[in-house]
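Quick one: structure below, then a few questions.
Let's look at chain A:
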Amino acid sequence: MDNGRFELRLTGSGGQGLILASIIVAEAAIAEGKVVTQSQVYGAEARGGTTKAELIISDRHIAYPKVTDPDLVAALTNEGLKQYGGGISRKTVVVIDSSTMALPESLNEEACKTLLALPIRNATVEKLGSELGLNVVLLGIIQGLTEVVSVEALRTAVSLHVKKQYVDLNMRALDLGIEMVRESATTGIRI
Partner candidate 1 sequence: MKMSNLRSERLPNIWCPGCGNGIVLRSLLESVEQLGLDTDKIVVVSGIGCSSRAPAYTNFDNVHTLHGRAIPVATGIKLANPDLTVIVLTGDGDSSAIGGNHLIHAARRDVDITVIVFNNFNYGMTGGQASPLTPVASVTTTTPGGNTDRPFDLVNLTAGAGATYVARTGIYFTKHMLDHLKKAIAHRGFSLVDVIAQCPTYFGRFNRKGDAGQMIVSQKDWLVLKSVADKKSPQELAGKIVIGEFVNIPPPGPAVVPEGQV
Partner candidate 2 sequence: MPRIALMQGNEAVAEGALAAGVRFYAGYPITPSSEVAEVMARRMPQVQGVFIQMEDEIASIMAIVGASLAGKKVLTATSGPGFSLMQEGLGYACMIEAPIVILDSMRYGPSTGMPTKVSQMDLMQSRWGTHGDHWLIVYSPSSVQESYDLTIRAVNMAEKYRTPVVILSDETISHLREPITIADVSPTVDRRLPAERAGYLPYKTDATLVPAIANVGTGFRTSFTGLVHSDTGFQTANGHVAEALITRLRDKLLSKLDDIIELEADRVEDADITFISFGITARGVAEAVDVLRTRGKKAGSLRLVTLFPFSDDRIRKAAGNAPTIVVPELNSGQLVLLIKRVFGDSRRIVPLNKVNGDLISPADILNFVAEEKL
């Protein structure tokens, strides 16, 4: 987060819950007194095709509301990264799902700050029993990597969006994401 501003972009395929994930981070940030703008692509893409959600979190008023200089790009599909990987620079941390994606050749240490490949989908299925909660695991990863919002604020925001019987599952998903970042030195591939 440089000069009080953090730009996040999530990309993958429609139905993975990335838009909701960006809204949850936005709500957590608002609860902590931050200013946000959240947006997404609209249209047929959101119904199964490639999708993207964007979020800016800032201490101050946000004038231009779209992400131009991302601090973090998280991609769950190669197609998403290809289509919406614009603006990645030496300041950008890029997270990809190594369970479904090949390591993109374009992203070497020259092109971004860090490339972190984590087996997001596989870990979700293994630890939580299904892909359900994949987007919340990603939230945990974002939190673990950036601490742009507190774990507590994120927990509250997540629980506002899930039915009672799923709160527990989602909290475990959040913890799993945070844990994956902590262990990424051994399990993840970091450039």
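Quick note on selection: all candidates are chains of the complex that A comes from, given by their letters.
Everything that follows uses one rule, which is that a contact is a pair of C-beta atoms (placed from the backbone, for glycine too) under 8 Å apart; a residue touches a chain by one contact, two chains touch by 3 or more; residues count from 1.
As the structure is a computational prediction, the values presented were derived from the model and not from experiment.
Asks: By the touch definition at the top, chain A has one partner among 1 or 2 in this complex. Which number?
Replies: That would be candidate 2, which touches chain A.
Asks: In their shared complex, at which residues does chain A touch candidate 2?
Replies: Residues in contact with candidate 2: 23, 26-27, 30, 35-43, 62-66, 68.
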